[in-house]
Every structure is written in structure tokens, then in C-alpha cells.
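With one protein chain withheld, the remaining protein chains of the complex are depicted in position.
Chain naming follows the written order as A, B, C, D and E, and within any one chain the residues start at number 1.
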Amino acid sequence: MYFYREDLINMIVPDKPDPVAAKVMQEILGGHFGEMRTMMQYFFQSSNFRGTEKKYRDLLRGIFLEEIAHVELVQTTINHLLNESGEPGAGAESPSGAPLSSPVQQGANPHHYIIGAQASLPVDAAGNPWNGSWVYSHGNLIGDLLDNLNLESTGVLQKSRIYEMSSNKTFRETLAFLIVRDNAHQNAFAKALETLGVDWAKLFPVPNYDINKYPECRKYVEMGFHNAQFNFRLDDTLIAEVFSGKSPSRNGGELQVTPPPQGNPLPVMPELPNEHSPGTSDMNR
Amino acid sequence: MYFYREDLINMIVPDKPDPVAAKVMQEILGGHFGEMRTMMQYFFQSSNFRGTEKKYRDLLRGIFLEEIAHVELVQTTINHLLNESGEPGAGAESPSGAPLSSPVQQGANPHHYIIGAQASLPVDAAGNPWNGSWVYSHGNLIGDLLDNLNLESTGVLQKSRIYEMSSNKTFRETLAFLIVRDNAHQNAFAKALETLGVDWAKLFPVPNYDINKYPECRKYVEMGFHNAQFNFRLDDTLIAEVFSGKSPSRNGGELQVTPPPQGNPLPVMPELPNEHSPGTSDMNR
Amino acid sequence: MYFYREDLINMIVPDKPDPVAAKVMQEILGGHFGEMRTMMQYFFQSSNFRGTEKKYRDLLRGIFLEEIAHVELVQTTINHLLNESGEPGAGAESPSGAPLSSPVQQGANPHHYIIGAQASLPVDAAGNPWNGSWVYSHGNLIGDLLDNLNLESTGVLQKSRIYEMSSNKTFRETLAFLIVRDNAHQNAFAKALETLGVDWAKLFPVPNYDINKYPECRKYVEMGFHNAQFNFRLDDTLIAEVFSGKSPSRNGGELQVTPPPQGNPLPVMPELPNEHSPGTSDMNR
Amino acid sequence: MYFYREDLINMIVPDKPDPVAAKVMQEILGGHFGEMRTMMQYFFQSSNFRGTEKKYRDLLRGIFLEEIAHVELVQTTINHLLNESGEPGAGAESPSGAPLSSPVQQGANPHHYIIGAQASLPVDAAGNPWNGSWVYSHGNLIGDLLDNLNLESTGVLQKSRIYEMSSNKTFRETLAFLIVRDNAHQNAFAKALETLGVDWAKLFPVPNYDINKYPECRKYVEMGFHNAQFNFRLDDTLIAEVFSGKSPSRNGGELQVTPPPQGNPLPVMPELPNEHSPGTSDMNR
Amino acid sequence: MYFYREDLINMIVPDKPDPVAAKVMQEILGGHFGEMRTMMQYFFQSSNFRGTEKKYRDLLRGIFLEEIAHVELVQTTINHLLNESGEPGAGAESPSGAPLSSPVQQGANPHHYIIGAQASLPVDAAGNPWNGSWVYSHGNLIGDLLDNLNLESTGVLQKSRIYEMSSNKTFRETLAFLIVRDNAHQNAFAKALETLGVDWAKLFPVPNYDINKYPECRKYVEMGFHNAQFNFRLDDTLIAEVFSGKSPSRNGGELQVTPPPQGNPLPVMPELPNEHSPGTSDMNR
Partner (left out) sequence: MYFYREDLINMIVPDKPDPVAAKVMQEILGGHFGEMRTMMQYFFQSSNFRGTEKKYRDLLRGIFLEEIAHVELVQTTINHLLNESGEPGAGAESPSGAPLSSPVQQGANPHHYIIGAQASLPVDAAGNPWNGSWVYSHGNLIGDLLDNLNLESTGVLQKSRIYEMSSNKTFRETLAFLIVRDNAHQNAFAKALETLGVDWAKLFPVPNYDINKYPECRKYVEMGFHNAQFNFRLDDTLIAEVFSGKSPSRNGGELQVTPPPQGNPLPVMPELPNEHSPGTSDMNR
């Protein structure tokens, strides 16, 4: 069973609205290699696990737990990039009389304003809905690990590319945190394959990202987040039987299971009367 | 952040394999009105919540937390309906020499044997993948509540129909538990709309299911599960400001926030060498 | 604007339930070349029509109007193939205790029993949902006519194949009527291309179906339905400027615009208490 | 059977081309909660209706009939927003030599120019094709009514948001008419649930839109269109057994079945030679 | 079996990057009527061919072979429109510090930069993925030929519209070559239907494109490419039994089977370090 404490896994750094950044950030949420995919993939793999090698099951479930918090972080980030991104005021009083015309004409995803009230959606950067056929859980452990390794590597790769699409601080801080955490998960699956005999030499991290290009990453690396596995279990776990010892990447260091990071408060989002959200205050009561 | 204790939210009652039951049970997991939809819908609604009426946000998130455990329960149920549903033994030694031919010829979903190793998938009863466009989070609170009410009502309706598709005990126990819990969630959203002024008279429960037709439901009703909201929060929640007082359904009773049910151990699933699952034991090490 | 008289465009011939026939009949409703496609394709083509050659627009809209009635006929046919196809009685009293198990195990589409109460769906014979990308309206008249000709030819072809999938009389009568009407629509689009210069020689009908293989077709051919265009307009139409004169097919005859056929009463479908349909009688009122 | 008189259900107010407005207007045509969905949903619900309570069936079919005319109105509106939105003249003579470059670079849906000749498509505002899985017809009357109520509420909500995306008059007039008609349909389904016992108090309309923000709506409200059900039946209907008496919304008034509105002529759309539409005049005949 | 010589079927004319042109060009690659569709459609039709009229099978396969080379040509064209379309330099040094922000804000498909490293994708101009349901192979020869004729006509039509979306030379040269080749394939399928009796009079080419509007086409017409069928067979083929004699189009000329065109070298594409592509040079080796 699943329990919750109302804390975001990382901070939301304030900056101006940026609807195009919100649109491309959707890839990290609902894209083929986004956080919804990783969350659901590890969920299915841990529930479908066969056999008695519980340490691998605990590894899969442990990363699944963190991915739920990642989905929440990306949803919240997108919401903050969208918050009040239309013109202020109701329709009649705004300069153009059409307060949502500006983001739509500048290339925002119109669904951010039509379906949600300037809020995140289960779609990718091109507006395609998330699709269950992307989840991969075949029950062969090596196959699952290879695919997961591939998934986390693509996660870093795509986040590093999306990082260059806006210099917005809200946007980049979340990306930087997730790049370092994907690196940790890449290490986890690479290490699991090491326990089955592989020697990765200098292959990882994939891609070979230069931390100087993504300065927001530095503090997370300095805290050791690239070699840590956060433990969200309320009971015992065998995850450290896999996730410990020398990092499989050429960057070195020791893998360590640690408590989750200090949480961050969930921001209260402003009401948007011109989007009828939440729409209770404008009732005659 | 999300935490876990390795306990299933309900028991798995043992019975024989039933691949066709597993196929139709997929609707409850990956269908348009299945548990993956409810889980993701309430997740998006709670993350996208606007304004300060935190009690509604806590209600949405509280039900989301239970839905994660429901997804896990349905995955596990499907796995048990599939476990060892092929002929025993390796290909060459089995009577037909084709140990997976029997379930496929009798109408199983072939993907249960091809993609997974006799394991659950993010698809519906017709084999269509889960689709993000089904999730509905528009940020207007009344709109969200009406849709959720509709979603839980359809949940009960479809589960009561699927119940009649097999008399398998593993299958029916899970359905019965979920029918009663959907009823509770129907009560939660109906109650939330009562706080906004609606009088439901005798409309609910929808559909007007007769508990005598679903005998496995009785014990859950007797435990009051149709009027309970399990609390999975590790911190405070305002959920009882909505979920309390007289039930909005004609069946009466008092709504109560309670601790989660006693957990049930996750079964260890057998290895399936002829599906190469998990496939570590047959390596030459 | 669109008006209605409660009459089915053709009769429903009674016969026993046949859930597998209902499943394959879905292709005619929601398939790539089914009646929903023809209906929506001619709707878009007539609304999107450019220029002043109104006779072609009237032709497109005239066939669109009939296609709405075809969709209704196929929905009703599927419903009659499904009506009471589960075991009689409520769950507890039926022989197996699982009154919907039999159709599902024999290859029915489970969604016919889960989503609808033994009722038609906007899906094809493999259970895939109808998809808007199939509709083709590009605004080049010749392109539209060529595609429509192709669509109606495929309509006859697929119906003649589906005809051989069951000898159920409800099933075959509807198919036979539609085969003859698709032939008429094939003639309409072929004739429209004749007005632009083409000589079809002996190409049509495509496929070259032998009426003796589809005996239910004979009466419709004898009534001249293969050369008739039913007129559903309440105002004037120029359709006869295209649809008149010698048939473009080698079977000969004269094309004629005629009044719609005598209507047929819509059958009242029985309630299905074990599917909670319609579910009003079982409320305590 | 379905009959037609060539009249649009509402006027097309002339204004300049606005390709981005056309793109977002597609949500109203082919979106998850658009007019194609309402049309097909009520079509399936009325054809699949079980039992003898014909007044509800007549209600469902009555609204279905109007939705066909709504689809036609939105198609026509989109076409007028697109008409001649490229640069005038053929490729070689235009300033840039690429007369369709401008709308595409300014965020139009390129399919409006590639698939159709500046014409409407069965897709949503993000370009995703309409999907049959959105249609909901489960045969439980209360379930169907709750879903329809939800659908019409979302219809008003999304139209009120889209309204703020452009001040184009063609665009806003159609939206305003549809907002008021969705309100009427919301009243119809709310009233049908009142006949089953519900008291809506002050919940409706949802959302609680302020008519002063949508000035084009006023005249339709003054004509009573928010409390009217247009009757498109050529034979008798029991719709007034449901749709009559006091409005279920807090705005009050009496529900009334009325004849359809005075029709409006369908505009003839200009030819577009540089899109080869309709492409007959440029043949050597 | 399939063999390869590393030559592009047509030249790549150099010009500046044009990400919006790349986006719309995707329709020609992965759209409903694009080259992936024609390639796969003729592949399935030739593999599924029934009966002994080998000359038609050879025609289908012959055009399939050319379509593989067309897919490669369009992929390469898109890549050249995208090459180095971000700002030069790594993130930190670029003017905005976000070198990919510019194309995304100007309406590029963000997937061109996220999924691929400024590279082609199997999607259409609206970003929807290619879908197998578009392929049509029903085994009735006339039906297949009618559909193919329709497909090639739409190919010319859509390419002529896309041509007007940019004056970029890389873009237009590829389109012009493909317009002429689609014309040839239109002639091939029209001729095949002539052998079955049809007289097309002056219907073709569809659309009736004016070569003066597409000046890049002229040289290909002068080389006779509109009446040629390139022969990619290493063994004998009966294609000339269909593809010979007078052209079925009003433009006249003689159909001829010829050797493939002189090939063109595949350009080497530059590395993109800020997209980590190919990402081997930045490893510490």
C-alpha cells in the first residue's frame, strides 16, 4: 500500500510564465521516454516479477516509488510555467479583449488552456496522448534491465536537449534535478547487470554530459544524488544488495541507499476566474 | 512524496488458472473506466488543483493514493489468473508439443503470453492500449467532481457485468472488493457535490446493485467499506471535512475516515522457464 | 438542418442471437470502410465544398443523408444479434452462475457486454476504435470522387466477405440490403466521373459479385435499388443532373432519383436487468 | 430516416481570416468534448436504448438531431476562418513566392492546407484525430444521463475558454450560440435526472458563466434559447414529458419545446486554384 | 531479397536551414498519403498477391522498390532542412543561453530536437505517428489499383500544396522530383486499369497541375520522368507488359521502362555536440 506526505521531491524556483517551455516540458511528463512511462513501467515490472530474487524486485519498486514523485514534480513545474500566462483580467477589459490569444499565437499547446485551466496534461511535447503500448514488462529480468537502462539513458539525453529550449529558471531547475536522478537510475540498472557479469568499462554515463553545460546540476552532484538511491519503503528492502559498492560509471564514487531528500512545500496555485477555475467562488452562495 | 509498505490492499483467493477471465479483467486495469484511469485522473486533478479549498484537494489525493493500491491488486489478480495457464513442461515434452497453444486457441489475449510472461498489461479487455486522452482534469471543481462521480458509477457498473463472465474465485473476490470501494468513492464525490448544494434523493448507488447477486461483497459491506475512506496520509489531511456525516446514498450509514485495511502479503509468483522468466536461473553461472 | 422520422431504412429479420456475427458486423459500423466513415466523409466533403457546381454538392450530401440511416440500421442489427445472448436469469440462478461467460468464451467482443449492455459500439471487427484520420475530404473534386468510388467498392467487397461469416438471417438481410445500396452509391460516383469524361467500360461493379451467391440481394435488385438514389431533401436538389441516364456499370439500367423506401418500425429492445439496463425499474421508487 | 433542408442552424458573421482561431475551433468540432462526440454519443445512446420509457429515448434522439446541425455549423465556421487565408495569387506571383508560408509560420494547423483546401477536419485543437473510444453509451440510463450532463457542462466550459483566444467575430458568434445551446442541453439532462429524484439546488449552470463576458450570448438568451429544445421530428415525440416545467438551473425560466430556429443560407465558398480546389475549372474542357 | 547501392535517387540542393519547412515536409514522409504509406502499401500488395497474372505483381513490386528510395530521399531532405538549425555553440556560450529555443518558438516540431538530433521522424506534419491502419491491401486487384491511383493523385495534390509553404531550395527540389514521379506512378496504375477496359479520357493528371507553377519540375519532365518506370530488378520483370504504349494522361507521350537515374552521393551530416550526436567523440577514450 502507498502512503503520502505532502512534500515535493525538489524545489520550484520562481520565474516568469513560459508557455512554450511548458509545451516542451510535457515530453518529460507524458512522452515516450517521460516520467509517466518510467513510473508505469517499473510498476508493472515489480508487480509482474517472478521468482525469488527479491533484491531485484525491491530495486524495481524502489525506483517506481521515486518516479511517482517525479511525475508530481513535473506536473507542478508545468503548472508554474503556465500560471497566469494569459493576459490579466477578464475578457472584456483586456487590451485585445481576448486574454488567451497571446500564448496560443506564440506556439503554446492550446490544450493547456482548453482542457485544463493552465495545467499539465498526460501528453507529449507534440500533443500526442500517453500510450500504454510504450510500457515494457516482459518478465525476463535481463530484458527488463536492458530496457530500463536504455530508458534512463534516453531520459538524460532528452532532458539535456530540452534544457536548451529555454533559459527559464523554473524549467531548468527541474530538468537539472531530473538529469542527475536519471543518472542515478542509470547507475542502478547498470549495476544490476554488473551483478550478472557485465563490465561496462567507460560506457556510462550515456550520454556523456558535461556538468559545466548544466550548472544547476552541480549542487545535486555535490550532494551525491547521482550515486544515491532514495529509500521510500516503510518496511525492509533488499535494494542495497544491488545498489552498493563502486559506481558502474566512469565518474566513480560509491553507490548508497539514503533517506529521501528534505521535502519542499507544494505551492498553492492562484485561482483563474477567466478559466472558471476552480469556479466555486463565482457561485451565488 | 510517496512511501510503500509491501502489503496488498486485499487478499488473493486461490483458484485455477482462467486466461479468459484474465483477458476481461484487463478492462478493470487498463480500460477507459479502469483503475489506471482513476489513478491518473485523480493524480492530475490533485496536482493541478487551484485555490485554497484544500479539503477538496485532500479528497482527490486521498482517493488517488488508494487507486495506486487498486492497480497493484488488479495486476496481481490477473497474474494469478494466468499463472501456469500453459501446459506444464517444456515444448518438446508436452502432449501437443506446443504448451501455449491451448490458451490462445481458447480465446486468451495472446499478448499475455508474448509480451509478458503470463502477466498483466496496460491494455483493456479488447487489447487496446491505455490512452492518456481518457484522463480528465479541467480545473473546474464541479466539472471534475461530476466526471469523477460518473467514473466511479461506471466503475461499479462495469465490474458488476464482468463479475458475470466467470465464476473463478480469484476473479470474483477482487471484483467484489472493488465494487464496494467504488461505491465508497461514489459516495465521496456525491458528498462533495452535496457540500455545494445538491440533494441526490435516491439516485445512488448507481447502478442500483443488489448485494445478493454479488455474495462476496457482503463481508466488505458489513465491515463498512462502502462508507469508509481509507487514510494513507503520513501527515494531516482535511478529508473528513468533506467525507463525514450521512451517506449521500439511499443505503444510509455514516461516512468515516478510517485507517487502511490490514494488509495482505504479496504472493511470490512461480518461475516460468518455458517463457524465459525471470531467466536468470538458466544462465551458466 | 436535419429532421427525423422514426423509421428504420430496412427491416430487421428475426433470428437467434449470434455474438460472433455481432463482432464481425462491427466492421460495417466502425471499420475503416464502414458506415461511420462513409457518413462522416460525405458530411465533411459536402460542408467543405468549394465553388458553384452545386449538383455535385447535392450528390455528396444526398448520399450522406442515407448513410446516417445506414449507421442506425447497422447499430440496430448488431443490437439484435446481441439481445439476450447471455444465459437467461440473474447470476445466482443461471447454470454456471456466470451468465455472460458463454459468449465471451466463444469469441464475442467482451466490450459488447462491458461497455454497452449488449449493444453496438463505434469500433471495428478487431475492436479498434473508429479513427478520424480515415476520413478524406481534400477539396479537389476528382480526388474526392475517386476516393468515394474506392470506398463504396470496398464497401461491397467487405460486405460480401462478411456475409460468409454466418448464415444468421438478421445478419444477412442487413448485409444484402447494404451491398445493393453500396452498388448504387458506386454507380453515383462513377457516373459523376463520367460527367467529367471517363468511360468505365465494363469495370463496374467492383467486385463483380454474383447475385446468386447472395440470394437476399435479389429482391432489392428487382426493386431497382442498385440504380436508385433515395431523396431525403425537404427542399430542392440538383442531384438528378448527375444521377440520371444510363448506369455506368455493365449491368445496365437507368439511374433514377426516387423517394426513400417505406420505413420500418424501430423494434423496442428488451430490458436486461443483469446488465443494469436501463436500470430505472430496479430503483426503489 | 433523416431528412434535410439546406439551412444552417445559425448565421455566419463575416470577418477576416484567422487561421489560429480555426485551429483552436477544431476542438469544438473534433475534440474529446466537441460536437462530433456529442452527435455520435447521443446517436449510439438512442439506437441502443432498452426498455419502454420512450420519453427518454426521444430526448436523446432530439438532442442528437440538433448536434448534426452543430457539426455543420462548426465545419462552416472553420472554413470561413480559413477562406483565402494564404497570400492571394498563384505561387510565382506572390511576394514570397510561397503563398501558404505565412499561415504555417504563424502557427496554423498545416493539415488545414495540406489535407483539405483550407477546410475543416475531424481533429482536435492539437491535431489529434477524433477517436471512437470517447463515445460513451452503456445502456444504464442514469449512467448515460450523468455522462451527458458532464459532457454538456464541459462543452460550455471549453467554449468559454476558447472564446478568449480570438476576438474574431465569425469565431465568437458561433461560440456564443453554442454556449447557450449547450446550456439548454445541460438543462435537458439535469431535468431528466430531476424526474428520477435529484434536486440540483444552485449547482447549474456549470460553469457559472457571466453573460456579460460573452456579449454575443445575450440575444440568444433573450430569445430563450437556453431553455428551449428545438424539435426536429417529422412525427410525434414525447420529449416534452421530460423537457417542460421549471428550469433545473438557478437562472430559472420555463423549459419549452419549440420549432427549430429560422434557418440561414449556406454560404458558397470561393474556389482556391492554388490549392486545386475544386479543380474542375482548370481542366481543358 | 533486397540489395543496395549507396546512392540517393535525386540530388539535395543546398540552402539554409528551415525548421518549419522540415515540419511540413514530414507529411510527405509519415503522413496518411506519404512515402512510408506508399512503400508499405505496395509491399503488402505485392507480397499478398494472388493468382498468376505476374505482370501486375511485378508492377506493384517495381513501384514499391522506388518508394524505398523515396523514403530515404525525404528523410535526407528533412535532415538537411534541420541541420544546425539551432544556434551555434554550446548552451552556455550562445546569445540566449538556450540554443534550441529559437526553432521551437518559431513553430518547429519540438520532437525534431528532442527525439532525434535534428533528424527525420515517422510522423506527419501535425506530429501524429504513422499508423498501419492506413495501408490498404485487400487482394482484389481492381480495388487495389483504384486505391493506388487515388493514393498517387493525392500524393501530387498534397505535394503541390506543400510546395507553396516555403521557397527553400532544398525543400522545393525534392518536392518537384516527387511530383513528377507521382505523376508517373499515377500513369502506371491508370494504365493498369486501361488494360482492364477503362478509358480515362482527359481525367489525368489529377490534379491538373500547371508545370509553370513548379519550375523545378520542368527538367524532370523534359527527361521524361513522368512517363518512365525505373527498373530496380536484378532479375527479369514483366512490368513492361503493363507499362508501355501511350500514356493514359492527356499530356501524352509513351510509357517506358528505363534504368534508374544516375545516383547522387549521400551527404555526410555534421556532428551536433550540443545534441550529443553521435556522442562518441566526447567520450574520454
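Convention: contacts are C-beta pairs under 8 Å (C-beta built on N, C-alpha and C of every residue); 3 or more make two chains touch, one makes a residue touch a chain.
Because the structure is a prediction, the values reported are computed rather than measured.
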Inset, instruction - Determine which of the presented chains are touched by the chain that is not presented, and list them. - result: A, B, C, E
Legend entry - Sole contact to the chain not displayed, among E:Ser47, E:Ser244 or E:Thr258: E:Ser47
Legend entry - Hidden partner chain, touching residue among A:Asp147, A:Asp210 or A:Glu241: A:Asp147
Inset, instruction - Return the single residue from A:His138, A:Lys159, A:Lys191 or A:His276 that touches the missing chain. - result: A:His138
Legend entry - In chain E, positions touching the absent partner: 1-9, 30, 36, 40, 43-44, 47-53, 56, 61, 65, 68-69, 71-72, 75-76, 79, 115-123, 129-133, 135, 137-143, 196-197, 232-235, 260, 263, 268-272, 275-281, 283, 285
Inset, instruction - Over the whole complex, note the residues of chain B touching the chain we left out. - result: 86, 90-92, 96-101, 104-107, 109-111, 113-115, 117, 123, 127-129, 274-276, 279, 282-285
Inset, instruction - For chain C, enumerate the residues touching the unshown chain of the complex. - result: 20, 23-24, 27, 31-32, 106-107, 124-128, 157-158, 160-167, 202, 206-210, 212-215, 250
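Basically, only the chains that are shown with their structure count from here on.
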Legend entry - Chains touching both chain C and chain E, listed by label: D
Inset, instruction - Please pick, from A-D, A-B or B-D, the pair whose interface repeats that of C-E, with more than half of the contact pairs identical by residue number. - result: B-D
Legend entry - Same or different contact residues where chain D meets its copy chain C, judged by the half mark: same
Legend entry - Equivalent-chain rotation between chain E and chain D, CA atoms, steps of 5 degrees: 120
Legend entry - Whole-Å gap between the CA centroids of chain B and chain C: 37
Legend entry - Chain centre separation (chain A, chain C; CA means) in Å: 47
Legend entry - Junction residues of chain A - those touching two or more other chains: 106-107, 115, 117, 123, 127-129, 275-276, 279, 283, 285
Inset, instruction - Assign the assembly's chain-to-chain touch graph to one of these shapes: line, ring, star, complete, other. - result: other
Inset, instruction - Could you please write down every pair of chains that are in touch? - result: A-B, A-D, A-E, B-C, B-D, C-D, C-E, D-E
